[in-house]
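Here the complex is missing one protein chain, while the rest keep their positions.
Read from first to last, the chains carry the letters A and B; within each, the first residue is number 1.
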Amino acid sequence: MLAYIIRRIVQSVLVMLAVALVSFALFRYVGDPIYAMVGQETSLEDRAALRDSLGLNDPFVVQFARFVGNAVQGEFGISYRLQQPVMELILSRLPATLELALISGMAAFVFGVAAGVYTALRRRGALSTAIMTVSLIGVSLPTFLIGVLLIWVFAVELQWLPSFGRGDTVTLPWGWETGFLTQSGRASLILPAITLGLYQMTLIMRLVRAEMLEVLRTDYIKFARARGLSNRAVHFGHALKNTMVPVITITGLQLGSIIAFAIITETVFQWPGVGALFINSVRVVDVPVMSAYLVLIALIFVVINLIVDLLYYAVDPRLRVERGGVRH
Amino acid sequence: MTSFLTAAPRRLMVSALALALVASASHAETLRWARVADALTLDPHSQNEGPTSTLLHHVYETLVRRDTDGSLKPRLATEWSIHADDPTIWVLKLREGVTFHDGSAFTAEDVVFSMDRVRHESSGFRALHSAVTGATAIDDYTVHIQMAGPSPLYVQNLTNFFIMDSGWAAANDVQVPQNFAAGEENFAVRNANGTGPYRLVSRDPEVRTVLAHFDGHWDADPQVTEIIYTPIAEAATRVAALLSGEVDVVQDVPVQDIARLQQTPGITVGTGPENRNIFFSYDQASPKLISANVDDNPFSHPEIREAMALALDRDAIQQVVMRGQSQPSAAPLPPFVNGWREDLHAYGAPDYDRANQLVRGIYPDGFSVDLHCPNDRYLNDEAICQAFVGMLGRIGINANLISQTRSQHFPLIERWETDFYLLGWGVPTFDSAYVFNFLVHGREEGYGSYNGARYDNPEVNAMIESLATMTDLDARDATIAKIWDKVMEDRVFLNVHNQLLAYAMRDGINLPVHPENQPSMADVTFAN
Partner (left out) sequence: MQDTKPRGRLFRIWDSDVAASFRRSPVAIVSGLVALVIVLAAVFAPWIAPTNPYDPSSLNLMDGFTPPMQPNAFTGNSYLMGTDNQGRDVFSTILYGARISLFVGVSAVLLAMVLGISAGLVAGYRGGWVDAVLMRVADVQLSFPSILIALLIFGVARGIIPPTQREAMAIWVLIVAIGLSDWVQFARVVRGATMVEKGKEYVQAARVIGVTPLRILIRHILPNVMGPVLVIATISVALAIIAEATLSFLGVGVPPTQPSLGTLIRIGQQFLFSGEWWILLFPAVTLLALALSVNLLGDWLRDALNPRLR
């Protein structure tokens, strides 16, 4: 057990290093940060001096080593663009992204499971076909277009919901800025959450449907029916319960994808989260923010993966045998 | 979920109603102001960048200000003149009775301190003050600025020179602007203490900045007492926010939305010329181009440069790409800049037959070349390039469009890695010398950093250098005219147009368009 955990942690660290290396290599190519940092009047000599003082002329290996050394201490430097400590900047934006991801993830889960169960039980019904088809529209249009269309309908034409931003926020004692506690904060969440959650909802719905269909055919369900249990008990007590493990796993693993698509949603809705921060940073080659963001995303998914793996290991004895068998 | 789905609209209506009541009942006026990007920093000497300076003009003040008609107006300086006995000294008389937001008095010490700070190596404004050797306080309200040589137009460089409180700077350890390499945040980045009409209430960078009127300000009280400033990067969202009534003023209106907004009840759009010209330029000096498929440099032939000018249909670009929101012109110089002449502005109708003959005379099969273009810097920059690619295609020039973000585009010009490119240029000093220094003078120490044309004419260089110290303004203007004649004759630039600015706002708000796109919300008036 301990050996397995250690091995997994070592692997995670290697993954983190790989991500850091790739993201760092990338920054050499996205453009020249100096242009965004100084005005058009700045002489070529001053530009060269600034480039030098930032260490941008050092060999790649030196720059990377310096970056990793600092990153380990949680030190990502100062944003070239906003001139603030990068860690502080990202931490102040993180609540917005996490709240958005949480709400859209939860909505996607609830509606996805409900629709998935329904379409599995009424496989050939007209409404099921309709749900399956309509849900596909959500994955057949690019996210940014869905967002713009929602703004057009609900903010401009109907004027029901705000078109941009987070509304009013309340700062909780430990510095977490939340939009949940104000009316405008909650109203502002709706359109971005729909935009972001639509794709995940479709995914979860289809997964639940497929799993339900599988489980409903198993002997276990047939025995349950044979025992004279009601349909309701069979469907929800037995079938749904059995589909939940893979569904929850996938939903958890999708968190990374939600955060990635938040880049687009946040840009469209001017949502002050880390995704919008990242894209704004890419445009002006704000290397410290970009690298910190990528390392953060990598960290989030590595941790989730690790937890999922360890949970599986703890829960499912077969896995222990299989993994062991493969490895030794 | 459902409860706030239904509650939200009612709530929004109530607050809109409340706002309307407040608006008519009292003098407290909040203005919600949106534009494409936030100020990068509140440090007044760090970033020489449009949105940053615009916001800072509300909190900090300059010695002189640029009025909406382009003229200089007194602000913290009441008078400015060249010293009677020494043409290398500027004498500034300062306004008395001005206080900073923290209550300390404004004196000559603060100007001297700010002059040192703005010339520090980590200042983004350093180049504008490169001719200054030092500033001295003669008394509390008189400052002498010592120049390296006669600098008759230096005062034009002061419109974005913000005055900081020397005592506050010392107390908060911000005597120099942000140094990126140091890896520490400067206190002045998110805190401010100026003499401006508004003081900083709160700031969440890229989210919201709130300013409130400063009671101790020396000038008449503005009608706007509170400003809520929100950047909205996406064009569609920005327009949507105005249409849905969530903001009052939108500064960066996409040209295609101007007509629709003008027709929308409850919204007005103000337009005016911006101090920024958009032009193409090309390497006319190298023996061979990087991207062309011919062995010599096509742009070195005057005939090819003439043919390209004949192919550029400025009126079509104005009508279709810019929706009428531009002033086509032959020279890269806005009308209010010193050196502008009617004949520089004149341009002819396109003549594709003649242009084709000129090109085919040298290259019977035409030629191809890459055209570099930014896609996030100027109004419809990519679409302008695309349109010109089509026009060039009709005369046998196959331009391969490469449009990219500004941080990739501008280094190409700086490093001479582009043969043919689009560039926009503003003239903050309102004098032609600024154009010549950066774009026309051959590239050498302090000159020609954006001279991607590789144009290098010793005679012209000498004339440009002489402009800096000429005190006889009539002779100076004559030299400027001579330089322009040569620049136009050699077709260093293929100018497209001068950009127009558009501000969209709620009916009843009156915000004049500022030629440098630096509107002041203190100038806003409300109609009743």
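To be clear about the criterion, a residue touches a chain if its C-beta (ideal position, glycine included) is under 8 Å from a C-beta of that chain, and two chains touch if they have at least 3 such contacts.
Everything numeric here is computed off the predicted structure, so don't read it as measured data.
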Option from B:99, B:225, B:291 or B:357 whose C-beta touches the chain left out: B:291
Listed residues A:80, A:160 or A:261, member touching the removed chain: A:261
Residue among B:68, B:130, B:357 or B:386 that touches the chain left out of view: B:386
Residue of B:286, B:375 or B:469 touching the missing chain in the full complex: B:375
Hidden partner chain, touching residue among A:71, A:110 or A:139: A:139
Residues belonging to subunit A that touch the chain removed from view: 11, 15, 18-19, 22-23, 25-30, 129, 132-133, 136-137, 139-145, 148, 152, 156, 213, 217, 253, 256-257, 259-261, 263-264, 279, 282-283, 294, 297-298, 301, 304-305, 326-327
Chain not shown, touching residues in subunit B: 235-236, 239-240, 243, 254, 256-257, 259-260, 290-291, 313, 316-317, 319-321, 370, 375-376, 382-383, 386-387, 389-394, 399-403, 405, 408, 412, 417
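Going forward, only the chains that are shown with their structure count from here on.
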Distance from the mean Cα position of subunit B to that of subunit A, given in whole angstrom: 38
Residues of subunit A touching subunit B in the complex: 30-47, 49-50, 53-55, 75, 77-78, 80-85, 88-89, 92, 107, 148, 151-152, 155-156, 158-166, 183-184, 186-187, 190, 267-270, 272, 276-277, 280, 283-285
Contact set on subunit B toward subunit A in their complex: 1, 4-5, 7-9, 11-12, 40-41, 43, 46-49, 121, 124-128, 178, 180-186, 189-190, 204-208, 230-234, 236-238, 240-241, 243-246, 376, 405-408, 410-411, 414, 425, 438, 443, 445-446, 449-450
